[in-house]
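Every protein chain except one is present and positioned as in the full complex.
In order of appearance the chains are A and B, and numbering begins at 1 in each one.
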Amino acid sequence: MVEFRIRRFNGDETYWESFEVPTRRGMTVLEGLYYIKENIDSSLTFRASCRMGICGSCAVKINGRPKLACETQIASVGNKIILEPLDNFTVLKDLVTEFEGFFAKHKAVKPYLIRSDVSYEEPKELIQTPSELRNYYIFTLCIKCGACYSVCPAAATRDDCLGPAAMMAAYRFCADSRDRGEDARISIASKDLAVWRCHLAMECSEVCPKKAEPAKAIQLLRRKTAVNAIKSILRW
Amino acid sequence: MPILDWFKFTNRSVYSLAFAIQRITGIILLFYLCLHLIFLTSLTDRTGETYESLIAVTVSKQFLLFDILLVLCGVSHGINGLRVIVHEFGFVYEYRKVVIGFAFFLVIVAWLYASYVMYCLVGG
Partner (left out) sequence: MKMQYDIVIVGAGLAGMRAAIAAAEKSKKLSIAILAKTYPIRCHSVCAEGGTAAVLREDDDYDLHAWDTIKGSDFLADQDAVEFFVRNAPKEILRLDNWGCPWSRREDGRIAQRAFGGHSVNRTVFAADRTGFHEVHTLYERLLIYDNVDIFSEYFLTNLIVEDGSIKGVATIELKSGDLVIFETKATVLATGGAGRLYGFTTYSHQVTGDGMAVAYRCGVPLKDMEFFQFHPTGLVPSGILMTEACRGEGGYLRNKFGERFMEKYAPEKMELAPRDVVSRAMWREIIEGRGIDSEFGSYIALDLTHLGEDKINERLPMIRDAAIKFAGVDPVDEPIPVRPVAHYTMGGIHSNKNCETQIAGLYVAGECACVSIHGANRLGSNSTIECLVFGKVAGEMAAEYALNSSGSHVPKDFILNEESRIFDHLLGRNGDENPYSLKKELNETMDKKLWIFRDRDGLSEAVGKIRELKERYSNVEINDKSKGFNTDLTSTLEIGYMLDLAEVVATAALYREESRGAHYRIDFPKRDDVNWLKHSLAYYTPEGPVFKYIPVTITKWKPTERKY
């Protein structure tokens, strides 16, 4: 039996509640949450979908560190599992937080391939070598779970900061050899509340469940913005 | 207060700890900088008396402990700052574990050396 201690919120007040969950070998934290919902208290509210670490719904703080509940084995955490919703997000109910702002920031960096010589009616194959693909592939692995945003000190101090995931999405397209829209994205990334807010706490890369290296992407984006800024000053 | 999140390092990696220490030592050094400016502006009395009296108080065996701690702040802020500069713009990010380990080693070496020099300067 393992104790699940969950920080709950019912719309008015925050309170802690503990549940005893019977476990078996290989059981994940998410399975524990479903056990509580289906057998003890069905008002427990959390997000979950794929249970295989690819949809990004179930990111929560487990014993203080943001992780995907579906990928975390109960045995690796211990006998007392403390669950809280992610930091830097507004809590809606129990472990569910507001995500509209997060997706709006992602949209703001123009995270789509910009290229004028392709047509919708007659698409054509674009050439990209395996090494060009490797340049940016790791940054495409973002599942938008929000773990990086919840540990970013810049995002903690300013609500309107873009955050690691959005900036990694911006870099992913700048580094894609098929893209021609770098200028549009650089002008967004070089604003005050974007790339220059990062002072290298590097925690985002440590908690990313897909090891997509957001801190590296932000620094490479910073390099691009700096080079662009110098070029424009020297009128190159 | 959101700004207190800068100093969160429980359940975080060593990089967040370095980040928090950078902010704390930065504030301490800022305070020291003001003190340093006060010391130096005291030279405007052209005789050097105020300066010499201040120095007599602060460069002494009683103040050695504060000085050693101050040097630790300065050295770690500087060397960690260099580490941050190396990683910014995306260089050797894959070797960040090695880099932070090496930076920590340099901090200890530089601090011990500086402490030894100060210890000698205040007379054994």
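Please note the rule applied: contacts are C-beta pairs under 8 Å (C-beta built on N, C-alpha and C of every residue); 3 or more make two chains touch, one makes a residue touch a chain.
Please read these numbers as outputs of a predicted model, since none were measured by experiment.
Visitor: Mind giving the shown chains that are in contact with the missing chain?
Guide: Displayed chains contacted by the hidden chain, ordered by label: A.
Visitor: Out of A:Thr23, A:Thr45 or A:Asn63, which residue would touch the omitted chain in the full complex?
Guide: A:Thr45
Visitor: Among A:Gln128, A:Ser187 or A:Ser232, which residue is in contact with the omitted chain in the full complex?
Guide: Considering the complete complex, A:Gln128 is the one touching the chain left out.
Visitor: Spell out, residue by residue, where the missing chain touches chain A.
Guide: For chain A, the residues touching the absent chain are 10-11, 25-26, 28, 34, 37-39, 41-43, 45-57, 71, 92-93, 96, 99-100, 103, 107, 111-113, 115, 118, 120, 123-130, 132-133, 136-137, 140-141, 143-144, 173, 176, 178-179.
Operating definition for what follows: only the chains that are shown with their structure count from here on.
Visitor: Compute the distance, rounded to whole Å, between the mean C-alpha positions of chain A and chain B.
Guide: Chain centroid spacing, chain A to chain B, equals 34 Å.
Visitor: Residues of chain A touching chain B in their complex?
Guide: 63-65, 87, 151, 153, 156-158, 199-203, 206, 213, 215-216, 219-220, 222-223, 226
Visitor: Which bits of chain B are touching chain A when the two form their complex?
Guide: 2-3, 5-6, 8, 10-13, 15-16, 19, 84, 87-90, 93-94, 96
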